[in-house]
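The complex appears here minus one protein chain, its other protein chains still in place.
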Amino acid sequence: MVPRTSDEIDKLLKRLKRIEGQVRGVQKMIEDNRYCIDILVQISAIQAALQKVGFNLLERHASHCVAKAIKEGSGDESIRELMDVIKQFSK
Amino acid sequence: MVPRTSDEIDKLLKRLKRIEGQVRGVQKMIEDNRYCIDILVQISAIQAALQKVGFNLLERHASHCVAKAIKEGSGDESIRELMDVIKQFSK
Amino acid sequence: MVPRTSDEIDKLLKRLKRIEGQVRGVQKMIEDNRYCIDILVQISAIQAALQKVGFNLLERHASHCVAKAIKEGSGDESIRELMDVIKQFSK
Partner (left out) sequence: MVPRTSDEIDKLLKRLKRIEGQVRGVQKMIEDNRYCIDILVQISAIQAALQKVGFNLLERHASHCVAKAIKEGSGDESIRELMDVIKQFSK
């Protein structure tokens, strides 16, 4: 694997902290007995944020790790793994 | 809105606490520079868990709040709102 | 079931004819050995068009058939059926 830079790590952590906060926000909405539709809109926003982090990781993985594997001759394995995870993401 | 029972609230909060824990788990994976694919599989699991909470809320909303609105004559508005949130969820 | 009007039927058929044409278009692209990415973009467009027809049917079903069922007392069954099909659509 091509290690992430500290800048990449910081950005990902920042986003995930925000997502964690959003999940806590939904807990609060449940406790406050807020309207279902408002909660659902919020859950939808969290899913979009997670999808974005996922694509970010996927993009980096493809352009660094998979590319490296292809150059080193283990591309087939690496691409199969990539496709499997993409299938999961598209469900 | 038909208020949630304390049992319904407990179950939802329990699930959301677990999801919060999973999001923190992903942060730890990033900090530990874990393999991209493993992180993506974990993000995928969180999305599935959120989807489940969403469907749960949706189901309850349809069978309680929308049904109530239809009986009281404000069904059109309520169904439009329901469809809008379903569209967002299916993206 | 609340029967569709002939206008509703015409609109749906028109859209489905177009989708059928798009599917034939993809066959032609395969035969002409066109670039994978271009074919994928086209398949994506067909999926979006199908999704639209689906939402259209869903919306009508909810505001006509489900609303009718709720008023007539068989709402629970009808809403369960609706949620099942929504889950399938959101996969």
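Chains here go by letter, A, B and C, matching the order in which they are written, and residues are numbered from 1 within each.
One rule holds in what follows: a contact is a pair of C-beta atoms (placed from the backbone, for glycine too) under 8 Å apart; a residue touches a chain by one contact, two chains touch by 3 or more.
In this text the structure is predicted, and so the values were computed from the model without any measurement.
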{"item": "Neighbouring shown chains of the undisplayed chain, as defined at the top", "value": "A, C"}
{"item": "Interface with the unshown chain - residue positions in chain A", "value": "51, 55, 58-59, 62-63, 66-67, 70-71, 75-76, 79-80, 82-83, 86-87, 89-90"}
{"item": "Residues from chain C at the interface with the omitted partner, ascending", "value": "1, 3-4, 9, 12-13, 16-17, 19-20, 23-24, 26-27, 30-31, 33, 35-37, 39-41, 43-44, 46-48, 50-51, 53-54, 57-58, 60-61, 65, 81-82, 85, 88-89, 91"}
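Please note the rule applied: only the chains that are shown with their structure count from here on.
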{"item": "Rounded Å distance, chain A centre to chain B centre (Cα mean)", "value": "17"}
{"item": "Whole-Å separation of chain centres (CA-atom averages), chain A against chain C", "value": "29"}
{"item": "Chain centre separation (chain B, chain C; CA means) in Å", "value": "24"}
{"item": "In chain A, residues with contacts to at least two other chains", "value": "91"}
